[in-house]
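For this view, one protein chain was removed and the others were kept in their places.
Right after this comes chain A.
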Amino acid sequence: MKHYEVEILDAKTREKLCFLDKVEPQATIAEIKNLFTKTQGKSLKDEDVLQKLPVGTTATLYFRDLGAQISWVTVFLTEYAGPLFIYLLFYFRVPFIYGHKYDFTSSRHTVVHLACTCHSLHYVKRLLETLFVHRFSHGTMPLRNIFKNCTYYWGFAAWMAYYINHPLYTPPTYGAQQVKLALAIFVICQLGNFSIHMALRDLRPAGSKTRKIPYPTKNPFTWLFLLVSCPNYTYEVGSWIGFAIMTQCLPVALFSLVGFTQMTIWAKGKHRSYLKEFRDYPPLRMPIIPFLL
């Protein structure tokens, strides 16, 4: 049987890192990766088979060190557990946040209690989804992301929670009507967001990394797929707009705006890769906002 010779060089210095004599043609990259390999440009996947790669009888693979990595699950759990806990610190008016005469007091406004419930349930939902729903394409991300992401989530959570739970908090201008409407928006969008996560999960069998075009299912919340590539982001923005209207708090509005900006960037990227990968991608769909964006 004809064997391959595989030479592995360092991507930057072109140094020979490893020379593999007699590699089986049927060897998968995952097997060769045990000796750390990646090509320059687009990186190879663990599932790639050596014989199917565009190489001659001598394959040269380049190794690129991605730096310290951390698992996606760890990052998600940490960045979501923070806001859950931090918001509650403000809600219960733990000492040294507001004046001492307010320690452990409770707000007299219903909307403040409602907001705490919504905020907390939102992050509990995110934690549960991370543990039981999401199927990640990548196992890890660069380590410094955890510091960046946690600063963002924890920082904004503290900033929002400070004002909503403040003794001098002012309830919404239009009172109970405004709160009810906002709550409806929030709940609908949360259900929508969850439905999309479930629909995406069902597209991909456990442990695999396949990619397919998502389509609407029997669940009405998924019908947004007709108009948008990433309805999960659409619903997420909607939830936060709902929360902003409910609390009538400018920091919440700013958080929604920043989140919207980031999610739009992600949605556009995802939309572009769908278009590149699938010839028959539905033309009516926009990345995140129907017909507009």
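Convention: a residue touches a chain if its C-beta (ideal position, glycine included) is under 8 Å from a C-beta of that chain, and two chains touch if they have at least 3 such contacts; residues count from 1.
Everything below uses one rule, namely that contacts and distances are computed from a predicted model.
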>> When one chain of this assembly is omitted, its UniProt record names it as which of these: "Large ribosomal subunit protein mL46", "DNA-directed RNA polymerase III subunit RPC7 isoform X2", "Very-long-chain (3R)-3-hydroxyacyl-CoA dehydratase" or "Alpha-1,3-glucosyltransferase"?
In response: "Very-long-chain (3R)-3-hydroxyacyl-CoA dehydratase"
>> Tell me which of A:Phe63, A:Tyr91, A:Phe156 or A:Tyr169 is the one touching the absent chain.
In response: A:Tyr169
> Looking at A:Leu9, A:Leu200, A:Leu224 or A:Cys249, which makes contact with the chain not pictured?
Replying inline: A:Cys249
>> Across the whole complex, list the residues on chain A that are touched by the chain not included here.
In response: 12, 67, 163-164, 166, 168-170, 173, 247-251
